[in-house]
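Structure in structure tokens, see below.
Yeah, one chain of the complex is gone here, protein chain that is, but the others are all in their spots.
Lettered A and B in written order, each chain numbered from 1.
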Amino acid sequence: MHPRLAVSGLRKVYEGSGRRVEAVRDLTFTVEAGELVCLVGPSGCGKTTLLKCMAGLLAPTSGEVLLEGRRVTGPPPDMAFVFQEYGRSLFPWMRVGENVELPLKQKGLARARRRELVADALRSVGLEDALSAYPWQLSGGMQQRVAIARALAYEPRVLLMDEPFAAVDAQTRADLEDLVRGLWRERGITILFVTHDIDEAVYLGERVLVLSASPTVVQEQLKVDLPAERDQLHTRVAPRFAELRTHVYEQIQAAKRGTPVDRLTKSDAPEPH
Amino acid sequence: MTGTSLRRAGAGAWRRVLLRLLFTLALPAVLVTAWWVASDGSTNVYWPPLRTILKAFPDVWTGERLRTDVRPSVLRLLGGYATAAVVGVALGTVIGSYRRVRAVCEPVLEFLRAVPPPVLVPVIMLFAGIGDTMKVVVIASGCVWPVLLNTVEGVRAVDPVMAETARSYGISGPARLRGVVLPSASPQIFAGLRQALSIGIILMVISEMFAASNGLGFTIVQFQRGFAIADMWTGILVLGLLGFVLSVLFQVVERRVLGWYHGLRASTRRSP
Partner (left out) sequence: MRGANLALGAAGLAAFLALGEAVPRLGLVKEAYFPPTSRIAGALGDELADSAFWTALGDTLTGWALGLAIAVGAGIVAGVIVSVVPHLREATASTIEFLRPIPSVALIPLAVLLYGTELRSVLLLVVYASFWQILIQVLYGVQDVDPVAEETARSYGLGTWARVRHVLWPTALPYVMTGVRLAAAVALILVITAELVIGAPGLGARIAVAQTSQAVPEMYALIVVTGVLGLLINVGARTVERRALAWHQSVRGEVAV
């Protein structure tokens, strides 16, 4: 039984204008079907590079990404990507409904089915009334919801999210975090969520992968044993939450300092549930 | 709101409309009146009284002349412009889409575009004679450059995040061109089309002044040569009017096609 996603030995070297930058050295981990995994790491540690390699948007220098056992060489049809810059990811010449519908047209779905999916997706993000608005008429948080709706309507098996809430204000971020968790529990999609916000990673994830500084390797994997029912008010003051986030914080500080990682403690398989 | 403040608000709206009307018409009215008054008793050959010019208008620009001179001019312009638009956008899209092609073509295109369009008239006259074809070819050859180069720039400068989004959803090929690249480039393309319009008008007039047997440019030159000054002035006014009308039409079309772009800019300006 294949894990939903398997990354093995991923390495990415950027070459250009006489400089060679090894952004990602060796990343190996798996994600099981239906998991919500968060990736955190110090700034510039190649989180985005990793995610784009997984999405097939960037070709790794070596190593591979397997989606249900099949190699990812280009953007696969059952994977959706949510970008951080929602303002530049949504097409401003199309209305919200058209934006959400566009990838479905590409899939060749019938019009009735497309309309159904669009309406359903917008409803689940709470924007069913925004169908005929233009993205730039909406607030930042609402625009990101549209982007999420677009990803949902695509009916992906895997959802990759690249620091999607970094560019919205704190209150909107809290709402959007709950939205993602709610959608995840409802639909059982496998989600890989990249963030620089430690609290967010612990709040959202079932498992947190801490990445080292560049050249990046997996520094540690952490199981978040908080209850499945989480809310902004109570979960964040739970003692276990504080322990976990402190631990992650320490790991990241160590990563920033470049403290050598004890390779024996690095595990590349999820701990048994 | 109370009754009185509602009434005041309504009166305020009326005042604003009237004020805007006043601003729009005031200066033109003043200028026209000044022209009328200043030229009224004029005996200067080159500056006939405005009254004389306006009187000559209906005599000169009869329905017949509109058909024999104005219509061919406008048709030549539209023919050349439309050709240039289609060729410019098509070629520009191809060149802009492939980095290597762009690098190869760039110096040559920059040179060709730097050649002042009027010099095309004598060149094209060599092999196209002096008929309608020549004029349409001249107009097209002059108009194509701003369209082409702006299309190249617009296609090249598609936002990388947008391009990646399209790629991540498997949008490629003609769907990508139609749904992402061209709309994204359209503001830049329209800038090129606007420049092309002014160049087109210039070339239309010049080609007719240089070598023609009918047309607006031809007519005005004939008046000038025959010293029919008042008639010449009416021709200048008609040409000015044509330029104005075409510009307004262009803006109307642009506002419709690029409505989303103006909205986007307005919203980013409000909250950067």
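Some points to look at:
The rule we apply is simple: contacts are C-beta pairs under 8 Å (C-beta built on N, C-alpha and C of every residue); 3 or more make two chains touch, one makes a residue touch a chain.
Because the structure is a prediction, the values reported are computed rather than measured.
Under the touch definition stated at the start, the shown chains contacted by the missing one in the entire complex are B.
If you put the hidden chain back, the residue from B:60, B:84, B:121 or B:162 that touches it is B:121. Which of B:17, B:66, B:103 or B:253 touches the hidden chain is settled by the complete complex: it is B:103. The chain not shown here is touched by just one of B:136, B:209 or B:230, and that residue is B:209. By the touch rule set out above, chain B reaches the unshown chain at residues 20, 23-28, 31, 45-46, 100, 103-108, 110-112, 114-119, 121-123, 125-127, 146, 149-150, 153, 187-188, 190-192, 195, 198-199, 201-202, 205-206, 209-210, 217, 220-221, 223-224, 229, 232, 235-236, 239-240, 243-244, 246-247, 265, 268.
Here is the rule we go by: only the chains that are shown with their structure count from here on.
Averaged C-alpha coordinates put the centre of chain A at 48 Å from the centre of chain B.
Those residues of chain A that touch chain B in the complex are listed here as 52, 55-57, 75, 77, 79-81, 83, 85, 88-89, 91-93, 102-103, 105-107, 134, 136-137, 154.
The touching residues of chain B, counted against chain A in their complex, run 159, 161-162, 164-165, 167-171, 175, 179-180, 183-184, 186, 260-261, 263-264, 267-268.
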